[in-house]
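Of the protein chains in this complex, one is absent; all others appear in place.
Order of writing sets the chain letters: A and B. Residues in each chain are counted from 1.
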Amino acid sequence: MKVQIQLNVNGLAYKKEVEPRRTLLELIREDLELTGTKEGCGLGECGTCTVLLDGKPIKSCITLAVQANGREITTIEGMEEADGTLHPIQQAFIDHGAIQCGFCTPGMVLSAKALLDENPKPTEMDAKQAIAGNLCRCTGYQKIVEAILSAAHRS
Amino acid sequence: MADFSIVGTRYGRVDGKDKATGRAKYIQDLKFPGMLYGKILRSPYPHARILNIDTSRAEKLMGVRAVATAVDTPNKKFGSYRSGVKDELIFAKDKVLYVGDEVAAVAATDEETAQEALSLIRVEYEELPAVYHPEEAMKPGAPRIHVDVENNIASHALTLRGDPDKGFREADLVLEERFETGLQIHAYLEPVGCITSWDSNGKLTIYAPSQNPSWSRFIYSEALDLPMGKLRVVQTFIGGAFGGKLEQKQYLVAAILARKCRRPVKIVNKRDEEFQTSMPRVPMVIYLKMGVKKDGMLTAKEHRIYADNGAYTKYASAVLNLGTYRVDGLYRLRNIRNENYLVYTNKVPTSAFRGFGNPQITFAVESLLDQLAEGIGMDPLELRLRNAAETGDVNAHGFKYVSCGLKDCLKKTAEAIGWKEKKKQKNVHRGIGISATSHVCGNRSFFPLFDGATAYARVDEGGKVKVLTGEVEVGQGLLTAYAAICAEEMGIPLSEVTVEAPDTDIAPFGLGTWGDRGTFIGGSGVKLAAADAKRQILEMAAEMLEANSSDLDCKDGRVFVKGSPQKGLPFEEVASAAVYLKGGSPVFGKGTFVPASELSDSTRYGNVSGTYAFGAQAAEVEVDPETGEVQVVQIAAAHDVGRALNLTTTEGQIEGATVQGMGYALSEEVRYENGVMLSPNFLQYRIPTALDVPPMKTFLVETVDPGPFGAKGVAEPAMTPTAPAIANAIYDAIGVRIRTLPITPQKILEALQKEKKG
Partner (left out) sequence: MKNFSYFEPLEISKALSLLVEHKGKAKIMAGGTDFVPQMKRGLSAPETVIQLSGISTLREIHESEEGLRIGAMVTLGSLERNSRLLSSYPGLQAAVGHVAVPAIRNSATIGGNLCLDTKCIYRDQMQTWERALDPCFKSGGQRCYVVRGGKTCHASLAADTVSMLIALKSRAKILSITGERTVPVEDLYTGNGIQPLGLLPDELLTEIFIPRPEHKGGAAYLRYSLRKAVDFPMVSTGVSLVKKNGICKEARIILGAVAPRPLRLAEVEKSLEGKQISESILKDCAREAPREALQISKSGRIDRFTREMISNLVFQALKKAWQAEGLS
């Protein structure tokens, strides 16, 4: 028994019919073909599925698509400008070596965006808390935190 | 200081934009028309006989296109390259040997159907007694895991150098201890996956995040009974590897399914599958004995290791018999006895993980070293400096240290942590510890025919350069390093160079990314290829400028006459002329680098690597004596990298590795119950989060090695010293020494309470 939902993803409106059990991650990756959001664990424990729901980070792999009905979603694809200019956070990640394998990067960038939108002058601890739910196995987090603080400075 | 345009600075990653925008496509993101989804049925038992497999119900399920078991495979036993052991099959046939062993597989039109089909496959098992610990598995009467292997001993090796018995006699203090390290899971964020597809001529293509695309084909060729020429591996973006993305059984299963239904098949591990089957770090029980004289000179070292192979032999044999030797040269030991037992157990097969045996043995050696220092009343740093290797040393195993910054690393890291001051003024419950490491940069032992790398540098008519390599970017920044090496060598901007991920049909045969070889060996190949391309460009330019090519050079994208630099041409102009005037053939540079390494002999003696990397780390910890909780206050890491090609990515490697080392030391633990891994997930397998990491200071010691622009490796050694440094710091803080990893608060509290009592 499918449910009709409407949602806005990266500024575009969508109407979809989904089974209640379909996760938001499946909708994003398979129905909308936005593959920047990843599946790292499927249980909401690693953070690679992080997207913004009405500006706040959530774990899309354990969110049902129906829970996003009427809401605004931002994925990594929605971070850059229409003309392709990178968001300052994305640029800071590149400049500061905050990216290695890149798999955690989309989730990290979105968590960082949510932080800076709410708190433009975060401390180091604020930044670490904001990405506490985004696991990274490559970088050791130090350069990710530096990138976030640097992006805060720039904006 | 050398005068480089690009090398040694902080240029951005060449793949940074793709990764920052979500454009980078990992295997889970790829889809082909007509593709099916595969799922693997795995053994629920740690040890059982397979009596019968009935796939009939699964085959009838709507949407299922293929069901495969051992009968669909050549049933040829195969093994990891050069392990000397062939004990694996694609699907288990007579017995299953661990929880996770592949028994059958299904390909269907969607994942859910495939999953349901698995539940319709009926397997009749006869459970057998199982054994889980190497020391137990070796005992007479223990269940035999492989029918032809007595006492479950997969291998036994003894190496003797010098006269250790004499060394022990001459020592003023001899100490002997037992250490034990456990499983460590790679826990890369990207699960292993593949898409396999056969063409109409019977050629198999595997799209996968493979660390060793060229070479893994040896194993696939054997397992599938398929000639190498019919095997193509296309490497996709890798979301972390750390040694865990070498050959995968999963790719073979997918290939069998794809062949059976003549459609491309995609399989991606679920995370719990990842944890349970991902070939983790080899656990080791290490009996270590070392002797030292009053003046601090080490006289002898003896180790007996029982290593946990798991159910099948992957790279545990090399980890044990090669990886545990690297520590021996750190402190100029000449009298050595190493005895290694590799033992089968009914658990996940163990294999390569960053450090490759080095973290395990170094934990033991560096811990015992501190005990020896205390025993003779010497400062632990001083003991290390007295024995430390130096440039020019040839160690007891024949390793030639052509560049060695070990002493500098030790000194730098000690200074950074405040060694002198903190040793003088002891803070209650706070302590500092230090550890060092040495690692190969490549390893001749793996591929007898050659050690080295070839690269191509192709210059097109627009002056853009494409580097083709067989080595692999796993996230460490290899593509970026190669682009920089090429650009620096050719004298063109970094933006003009792209590096292609290997497609084995096109790329040169590459040994792959492992053994810390990517920069030193692969990079050297790239440098030679770039030099060759540059030579051809200069030859063309010589014609155009009516000069001798030996009078020409190129810098910042402009070819010019050295004596009168105002006479010159833009690089693209020369390149396009070269292409058009030579019948459309691009300028094609080729370079092959063969390091000055040699095959070791039957006693494992030989200079297996062209150079060796060194490093040291110091940790400061605070331990709560009431609860045993450990707070890592700071870590200082100094690594001899030869030359840092890119300061940012080099630091990034060290920082990332250190955090893995910290997890290994304090929080990463796998628990088993009846052969079943408990909680194979990120909740219970505790890799550090951003809130868990301490401040880290990184120092790059540049000994300017013979490597490309002076560079050597850093990725692997950076993980090794962390756990021992932390263990030594914990002892310094509260006077208890834990000799098993991870060092949990429970263990510390128990040790403190034992001390109080007696």
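Convention: contacts are C-beta pairs under 8 Å (C-beta built on N, C-alpha and C of every residue); 3 or more make two chains touch, one makes a residue touch a chain.
Note that the structure is a prediction, hence the values are computed from the model and not measured.
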In the whole complex, of B:Asp54, B:Asp94, B:Glu127 or B:Asp199, the residue touching the missing chain would be B:Glu127
With respect to the chain omitted from the figure, which of A:Asn10, A:Thr35 or A:Thr63 is a touching residue? A:Thr63
Return the single residue from B:Thr313, B:Thr689 or B:Thr720 that touches the missing chain. B:Thr689
Given B:Asp18, B:Glu135, B:Asp163 or B:Asp272, the residue that touches the chain left out of view is B:Asp272
To test your reading of the contact rule: which positions on chain B touch the chain that is missing from view? 41-42, 44-46, 99, 115, 118, 127, 270, 272, 624, 626-629, 666-667, 671, 673-676, 678-684, 686, 688-692, 744-746, 749-750, 753
Interface residues of chain A (partner: the chain not displayed): 1, 3, 19-21, 23, 42-45, 47, 50, 53, 56-59, 62-64, 66-67, 111, 118, 129-130, 132-133, 135
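Definition applied: only the chains that are shown with their structure count from here on.
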Length of the line joining the C-alpha centres of chain A and chain B, rounded to whole Å: 30
Per the touch rule above, chain A residues touching chain B in the complex are 29, 34-43, 45-46, 48, 75-77, 79-80, 86, 90-91, 93-97, 99-106, 109, 127-129, 131-145
Quick one: in the complex, what on chain B touches chain A? 10, 12-13, 15-26, 28-29, 186-191, 237-242, 270-271, 474-477, 648-649, 651-652, 655-660, 681-683, 687, 689-691, 693, 696
